[in-house]
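Removed from the display is one protein chain of the complex; every other protein chain stays in position.
In order of appearance the chains are A and B, and numbering begins at 1 in each one.
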Amino acid sequence: MEHPAARAGGILAELRRRSPLVHAITNCVSAPFTANALLALGAAPVMAHAPEEVEEMVDHADALVVNLGTPTAAALEAMRLALRRANARGIPVVLDPVGAGATGFRTRAALSLIAAGPPRAIRGNPSEILALAGGRGGRGVDARNGVEEASPVARALAAGGVEAVAVTGAVDLVTDGRREIRVANGHPLLARVTGTGCAATALVAAFLAVEADALSAAAAALACLGIAGEQAAEGASGPGTFAARLLDALQALSPGQLAAAARLTCSAAPGGTP
Amino acid sequence: MEHPAARAGGILAELRRRSPLVHAITNCVSAPFTANALLALGAAPVMAHAPEEVEEMVDHADALVVNLGTPTAAALEAMRLALRRANARGIPVVLDPVGAGATGFRTRAALSLIAAGPPRAIRGNPSEILALAGGRGGRGVDARNGVEEASPVARALAAGGVEAVAVTGAVDLVTDGRREIRVANGHPLLARVTGTGCAATALVAAFLAVEADALSAAAAALACLGIAGEQAAEGASGPGTFAARLLDALQALSPGQLAAAARLTCSAAPGGTP
Partner (left out) sequence: MEHPAARAGGILAELRRRSPLVHAITNCVSAPFTANALLALGAAPVMAHAPEEVEEMVDHADALVVNLGTPTAAALEAMRLALRRANARGIPVVLDPVGAGATGFRTRAALSLIAAGPPRAIRGNPSEILALAGGRGGRGVDARNGVEEASPVARALAAGGVEAVAVTGAVDLVTDGRREIRVANGHPLLARVTGTGCAATALVAAFLAVEADALSAAAAALACLGIAGEQAAEGASGPGTFAARLLDALQALSPGQLAAAARLTCSAAPGGTP
């Protein structure tokens, strides 16, 4: 098997060549930053959340994001319609269960989207992933649990049909139930800018649009954002200039630099066959 | 006729003097950037989209923007109410048919707003403008057609009562059906920041608020944004720092600099009388 860092570089090159259209049904807090991150990466964003049009928009898209950042009944209906259509078309769907565990409304919404799908991938912080197995989750969108704590739930979700589950934190974990990749890129300032988690989910969707192996795609996306964060932090004087520099770094990151700077560690899942 | 570049400078000076209030019914992705662009330019933004209040808000405004970026049934109802009131009051309305052609919902919404109006101006990318004549439009908000390809539709819309139709791309085209101005300012990084198209539409509204000749006002607004983009690109290391510098440049741009840097070419519309 090709080393995942080299592979990540190859996927990024393909993404830049194809510029996939990512349809995001997301929240009003992170929508601008998410769109800008996709544009900086080399993908194309489109946002549409009216139940009247989401299925038709999905027909244009190369990937779909469903994000529970500020859910409403209407947006959830749109997400269900879009998810079903995306699965019927065979394009990847990534779920971001923002705040799952914080309210029953969000937890139920996440579980119902998984049941209706499943999505090809899920990305969340440890508390959110734990909540998908009945955990209490964090306070709001805040993570109080460590990444490895959530790994059994991530593996269980993968066993249930989600092709890649990403738990992000100091060191990210991505699992497909058999194989695991840990991503040791990133910078603490990423947690001081709103929407970086939502952007990570959208980047995962963009990578999945051009790469069939969901595990490799998700790991590549997270490495990409993490490295951009490391580069942006050099010379940033705080979270405001960091956010601007993060977009600059995402655009400037070459496939070769990604392959060289990605800190990816592969292993077999406990009980899995690598 | 005064040269349009000199005229653009004069309109900007008037805009700075009057600081028009622009009421925008817009989308959640570009709302923050649009508001910041209006503030940087020297106008005042207000956003309000509840059907219960939009008419009363229009009564305070000097111009109205209706933008289809993330349409919902409720927002469309608010746009219809606001458009009717704005036309009754005689203040300019600018329509941004974001994603027209991508979904029937958006195309119908754009056409119904034009039928209810018409708005004084429309600004869109080539695919969106083509969609207003039954074209398929682009994929999502992405433009796949060239500006000149959309020019016959732009002229037809102008013949139908829209005083200025702006098709933006590498070189922008503005037509009132008789006269045309091409705007050759801009920079590729403008396409890598979300909301710059929506901001362009809002700037057109701000210029229309202080200038009765819609063609000149729209061309001045597009030149303004394009020049700010050229200036912002110098020294920017990517789309993040570019976006911040773009707002700086919008604020710093003087009427004299606008007149000197605007690359505007006038011509008669085919079949029109200049």
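Some points to look at:
Here is the rule we use: a contact is a pair of C-beta atoms (placed from the backbone, for glycine too) under 8 Å apart; a residue touches a chain by one contact, two chains touch by 3 or more.
These numbers come from a predicted model, not from an experiment.
If you put the hidden chain back, the residue from B:R80, B:R106 or B:R245 that touches it is B:R245.
Within the whole complex, the absent chain has one touching residue among B:A8, B:A35 or B:V93, and that is B:A35.
Summary of contacts with the chain left out: across A:V22, A:A102 or A:I129, the touching residue is A:A102. Seen across the whole complex, the unshown chain contacts chain A at 27-30, 32-33, 69-73, 99, 102-106, 139-142, 191-195, 236-241, 243-244. Touch with the hidden chain on the side of chain B covers residues 21, 23, 28, 31-32, 35-36, 39-40, 44-50, 52-53, 56-57, 60-61, 74, 243-252.
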